[in-house]
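Shown here: the complex without one of its protein chains, the others still in place.
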Amino acid sequence: MKLTRREFSAGLAAGLAAPALMRSAWAQGATIKIGMCVPVTGPAAEQGLWAQNGAKLALAAVNKAGGVLGKQVELVIEDDQTTNPGIVLAFSKLAAQSDIVAFLGSIRSTQVQAMAPDVIKVGKPVMIGGTNPDLTHSGNPWLFRFRPNDNYSGRVIADFGVNTLGKKKWAIVHSTDAFGTAGGKALTEALTKMGAPPVLDQGYANQSQDFTPVVLAVKQSGADVLGTYFTFENDLGIFARQLRQLGVNIPWVGSPSVVAVSSTKLAGPALFGTYGVADFAEDSSDAAKTFSKSYRDAYKTAPDNQSAWPYDAITILSAAINKAGSTDPNKIRDAILATQKFAGAEGEYNFDKNGDGLHGYNVVKNDKGKIIYDKHIDFND
Amino acid sequence: MSASDNMIPAPAVRSRPLIVRHLPYFIGAAVLVTLAAGMRFDGYILNILLQATTFSIAVFGLSVVLGLCGQINLAQAAFFGFGAYVVGLGTADLHLNFWLCLVGACAITLVAGAFLGMSTLRLGGHYLAMVTISFQQIVTLVMINAIGITHGPDGVANIRRPELFQNSQSYLAFCVAMLAIVGYLVWHLPDTKLGRAMRAVRDNELAAGVNGIDVFRTKIYAFGICALLGGLAGGLFAGGFAYVSPDQFSFAESIVFLTMSLLGGVASPIGSVIGTGLLILIPEWLRFLKSVPGLYLAIYGLFVILIIRFMPDGIWGFVADAFTRWRAHTKAPPAAAALQLKPATTGGDIVLEVTGLSKHFGGLKAVDGVDIAVKRGGVHALIGPNGSGKTTTLNVLSGLYKATSGRIVLDGTDITTMAPHQRTAAGLGRTFQNIRLFRSMTALENVEIGAERRGNTMVGKGDDALTERAMEALTFVGLGSRANELISSFSYGHQRLIEIARALASNPTLLLLDEPAAGLNSTEKLELHELLKRIAAQGLTILIIDHDMTLVSEAAQHITVLNFGRRIADGESMAVLRHPDVVSAYLGSE
Partner (left out) sequence: MDLVLQLLFTGIGIGAVYALVALGFVLIFRATNVVNFAQGEFSMVAAYLMVVFSVDLGWPYWLSFLLALAGMALFGVIFNLGVYYPLRNRTYLPVIIATIGASILLSNSVLAIYGPQPQVLQGWFDTPGIQLGPVYLDSQYLLIIAVTILLVLFNFWFFEKTLLGKKLQATSQDKEMASLLGISVSTMIMITFIYSAVLGGLAGILVAPVLFVSIQMGSTIALKAFAATIIGGFGDVAGAIVGGLALGVIETFGAAYISVPYKDGFAFLVLIAFLVFRPQGIFGERVAEKA
């Protein structure tokens, strides 16, 4: 009994340690390594693939231009399984490789929260896409955000609906997961501040098979404009179709998923005429257009925000390391924070002291299945 | 509930004092704790070890409820999450002491587990599976939606650890120490009274009930312990990772826990540790397959099927099985003194008095107003043709059926409304027509369960006294030398003798034998007759139900005859057998 357990544990430790030792032995110094935690399996595997595409595209560009500090840059990818324990393990596995200089974290806020204690321990810069405002506001100096946070998406949706569309009776529908709850809250706050508190605030659970009760609630609330935070595209597709079937045709301004490529494909005509805030829009700037072109050339499909932020993250991170002239974490940190007026695919990066790079959103419109850029709304605070 | 087939019997060896035998375990555990505290791990290995350690404790819970007691629990992740949230919210939001929160986590999960058990454990099998799934889903929904309390999907961050173990490495050492302690307790649970009761319930609920075990309560204990260990593990997990969120405690995680338990071997804590370790490590090892999404989880699923197929007792069961068989055959059982039967004599001259007993199934009057008076000492027989209601009577007497009306008094105590296990405690022992032994146990362990009857004055305190009593009973029926063999290695006739020994070990006031001669050959019948004589010689009253007229007429002094649910004759043996109604009842029916 004791023997077996002891042997088992010893074997376990040895089995774990051996590959790590081997890796560090033959991988010294030839390249600059950047770690990336991304869902390869699990519900967000789809988005994970696009994130990898975006990162690899930027990587190719950086390496073509001579790499970083005279070396080629290499991406080390670990699967976070779309779960919190998964990303903790994936990140700590990457962090154990001492030659990795910086990391790309998750687009999911809860995952960033789960890995945050380890990030502080490791003390190296981590680029993130999670949009929960708290992430960069809770004293963790190593998180840098390459998407505008939810305060801005809520404010932009409210601003566009109230000022541009002129609608004041809002119905809000949001997922009850972390992303949807935070977004719904931000939108409610922004609307209340603008003197137009929502008439309906309706949550739903992810992977619902039916949205009839939600649609009927929207219909009955008498709202003249709809604001949404949907997490999964198939939920959004079902909701959109049932919304139209039950005759609700009020203007709709939603979070990025409304204008995501896969939702457009799934929901078809049901999403025609909707507006979505998008941290990424193909026509919003020259930088975005350049990114789109090379993405389309490489992958034969349209890019979206899932691939745009890792693209910007790799680009800016590489530039920052070059500027810092060293892989010292503190120097990289200073260089990232010093990045101002950088034209990225997602928009113009002006890093603030919290590590937030972007402060506004694009508004785009689904015009008969084509996503077209409408306007950009930026805030200064 | 069915007997599960992937259990290994725990060997019953009690030669050396407990502390000496277990010293190596504690030395081993101490070495492990020291290693955990002293070895230098990087963050990745530390996280994996911490996860494996805390998960193992939760899986221990499953080895109790599933391995020992045979009940399914598909909500272990919910209990785990319960514990994690109590510690998380307690330390992060309420700023309470970690230890206080950990104790609170254990207490709350224990209550939740026992409560859930109370509401559903009378069912079992698939129903229990479904209730636990439902509980799991509701807990997850509450975690996500009760934002005011749980922070909803954001989860709980900044969970604190105790002052003493701020450092991750020392916290890991602490968790390993907890694992060792809990592992020790779970390892020894099967050899305690409660543990034996759980195993008996798992192997055969009916037999467990009539051998003095409160089946329902035993199940609740098992479920409560399982939930408590889940809560403890969750609390430790929360302290270790400093952040918890609802998606960590979903139904999928409960499935993972269950798979861990079955993979390693459900019957033993060692199996739990092996299974947990492997299921945390396998996906890590298979990460190299990550270039194709889904491939490694697909392989994981395939492994689950293959392991269930080819290693039914799990990995540890596979190893332990060979070892146990080898040991069971070589270990010589201890010698035993002669069995003493001293039936209680609190009542009067009549040991069992049945008055106006009826049992109706809908319109069918299986037993209708029967009176039986069994005199103290000697052998009383209850006979009747097929369908006469004698087996129904026996089942009403032992409490498997509730009487429609009438009264049953055993040695001065009214037992009419008692549950089977209470009747056993009151002094009723019985055997079954179709043998009901606990098949995963040895002969000795089966008989020990009988000896454990509450109110058994013939057995002293402690495990050794129990073993001694059981050995005496086995020796009495002539099987002492094979005490440590598994039930499956005994012939049918010998199994019947073990069943009788199990009843005798409890020193009953009245012994009910249901067709003891059924299925025996003529030599075995003779042996049985001899055995009955020796039992009666010690003053124990026997009520025997049988077809076998030879056995009945030779062994019994008094006979009661039933037909069509009514008593048609009663009195001294030879007189009753010549009674015209009896003759016609038998001739007419055959």
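Labels A and B are assigned to the chains in the order they are written; within every chain, residues are numbered from 1.
The rule we apply is simple: a contact is a pair of C-beta atoms (placed from the backbone, for glycine too) under 8 Å apart; a residue touches a chain by one contact, two chains touch by 3 or more.
From a predicted model like this one, the values you see are computed outputs, not experimental measurements.
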Touching the absent chain when the full complex is considered, from B:109, B:259 or B:573: B:259
Among A:159, A:233 or A:374, residue touching the chain not depicted: A:233
Absent-chain contact - pick from B:40, B:95, B:309 or B:461: B:309
Chain not shown: contacting residue from B:33, B:57, B:131 or B:320: B:131
Chain not shown: contacting residue from A:123, A:213, A:325 or A:369: A:213
Sites on chain A contacted by the missing partner chain, in the whole complex: 41, 43-46, 48-49, 176, 202-205, 207-210, 212-214, 216-217, 220, 233-234, 237-238, 241, 245-247, 262, 265-266, 268
Chain B residues that touch the omitted chain in the full complex: 1-6, 66, 72, 119-120, 122-127, 129-131, 133-135, 137-138, 141, 144-145, 205, 251, 255, 258-259, 262, 292-298, 300-305, 308-309, 312
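Everything that follows uses one rule, which is that only the chains that are shown with their structure count from here on.
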Distance between chain centroids, defined by C-alpha means - chain A, chain B (Å): 52
For the chain B and chain A complex, residues of the former touching the latter: 24-25, 27-29, 31-32, 35, 39, 41-49, 51-52, 141, 144-145, 147, 152-155, 157, 187, 241-243, 245, 247-248, 270, 273-274, 277, 281, 283-285, 287, 290, 293-294, 296-297
Residue numbers on chain A that touch chain B, as the complex places them: 1-6, 8-9, 12-13, 15-17, 20, 40-41, 45, 48-49, 77-79, 81, 83-85, 88-89, 92-93, 95-96, 109-110, 113-114, 116-118, 121-122, 132, 134, 138, 176-179, 181-182, 203, 205
